[in-house]
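Have a look at the structure that comes next, please.
Every protein chain but one is kept in place in this view of the complex.
Then we have chain A:
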Amino acid sequence: MELEVLSLFLQQGIASGLVTGSIYALLALAIVIVFRTTDVANFAEGEVYMASAYLAFFLIAIVSMPFWIAVPATVFAVLIGASLFQRVVLTQVAAAKGVSVNLVIATLGLSYVLKGIVRATGFGDTPRSFPSVMGEGSVTLGSASLTYLDLTILGAALAIMAVFFWMFNYTKIGRAMRAVGMNRRASQLVGINLGHVQMLVWGLSGAISAVAAILIAPKLLMTADMGVVVTLAFAAAIIGGFTSLPGAVVGGFIIGITENLVGLFVSSRAINVAPFVVIMLVLIFMPQGLFGGKVRVRKV
């Protein structure tokens, strides 16, 4: 391969990788905040994302709602829906004092329900394309080229992350969320309402998933199975250590860039395998993930 082509591929791979990676990063964030504060690996994350895309599609293409109303309406609806799921279903399952696997099963239940609902509407039968409000056209950065839509996705995702990190680190409610992630009993002791925080975190994770869905949907053909992409978000979360928020973001970008570079340099058929090779490498050399901290010895 010539040097020029090599450099072009490298730049394009990284640029496109940042775009898809930002979506993985958002979804990984949604998974990690829920896991940290409620100890639940949310296996319905992919379907929350999928259902959000369909809800936005329904509002825009079927109800003909203006884009600028449909987007906040979708995000808000998913926020409420996810909060209610935590409040109504998960607290009941937890109160039944079963094994913690019950909570995971409950999220699997939610994923089937959401898929079922989307299929029942009939919109999920054939692949649909999501209307894009971005103009056609692209920008060249170095030798890489990104469409306006790509830039919007990357920019919006980064902005959401920035707001999110600010909230998590500098607001009272953010501190409460972090405290709950560290020690639940101590959190209640200092006066944090555990129930409210956990509900709010589920709501936020839903809102983030909805934003990710709306951003990426115009680039995809929507189907009821589009939620499988969340496997890559789980991969991103694992690479980042599964409890670290910066880790989730970095993990998302690593997965996105790896996929694109492998697609360009190796073969597009190798794309699906690449993220899992990365997971294996990370887990072999850094079993705690990149941001998971040191292996801690627990007293028994």
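As a working rule, contacts are C-beta pairs under 8 Å (C-beta built on N, C-alpha and C of every residue); 3 or more make two chains touch, one makes a residue touch a chain; residues count from 1.
Following the convention adopted for this analysis, contacts and distances are computed from a predicted model.
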Practice prompt. Identify the UniProt protein name of the omitted chain, choosing among "Electron transfer flavoprotein subunit alpha", "ABC transporter ATP-binding protein", "Aspartyl/glutamyl-tRNA(Asn/Gln) amidotransferase subunit C" or "Membrane protein".
Written response: "ABC transporter ATP-binding protein"
Response to the item:
Touch assignment to the omitted chain, from A:Val88, A:Ile105 or A:Ala186, lands on A:Ala186
Fill in: Absent-chain contact - pick from A:Ala41, A:Ala61, A:Val89 or A:Met167
A:Met167
Item to complete: Tell me which residue among A:Ala144, A:Ala176 or A:Ile255 touches the hidden chain in the full complex.
Response: A:Ala176
Worksheet item: Tell me, which residues in chain A touch the chain that this view leaves out?
Response: 167, 170-173, 175-176, 179, 182-183, 185-195
